[in-house]
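Notes for the one structure printed next.
What follows is subunit A.
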Amino acid sequence: MQFDSFSDFIAMGGYGFYVWLSFGTCALILLGILLSSLNDTKRILASVKQQADREQRIKQAKQEQKS
Partner candidate 1 sequence: MQLAGPNGAGKTSLLRIIAGFASPDEGDIFWRENSITKSYDEFARELLFIGHKTGVNAQLTALENVRFWLQIQGYNNEQDLYPLLANIGLVGLEDVPVRTLSAGQQRRVALLRLWLNDAKLWILDEPFTALDKSGVAFLQDRFTSHLENGGAILLTTHQDLTTHFNDLQTVTLEYRH
Partner candidate 2 sequence: MLRKHSYLQLFTAVCKKDLQLAFRQRAEIVNPLLFFLIVITLFPLAIGPEPGLLARMAPGIIWVAALLSTMLGLDKIFRDDFHDGSLEQLIASSYPLPLTVLAKVCAHWVITGLPLVLMTPLFALLLNLDSQSLVATVFTLLLGTPLLSFIGAIGAGLTVGLQKGGILMSLLVLPLYIPVLIFATSAIDTSSMSLDYSGQLAILGAMLVVAVMSAPIAISSALKVSVS
């Protein structure tokens, strides 16, 4: 371990602000793209389900018209 105490680790030899800023934004962007992709999956599956329900509604309306 290069640093003797945790507070030194945070201070990072005086450059703490820059190091943690870059690691922070990097983590933020990586998480952002990951979560947005997973969210897209949910959204697409939901829209497929919605399309299925819509076709169901149209089929029902047709049956009612016939009867």
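General remarks:
One rule holds for everything that comes next: a residue touches a chain if its C-beta (ideal position, glycine included) is under 8 Å from a C-beta of that chain, and two chains touch if they have at least 3 such contacts; residues count from 1.
As a selection rule, all candidates are chains of the complex that A comes from, given by their letters.
Values in this document were obtained by computation on a predicted structure and should not be read as measured data.
This complex places one of the candidates 1 or 2 in contact with subunit A: number 1.
Those residues of subunit A lying in contact with candidate 1 across their complex are 54-55, 57-58, 61.
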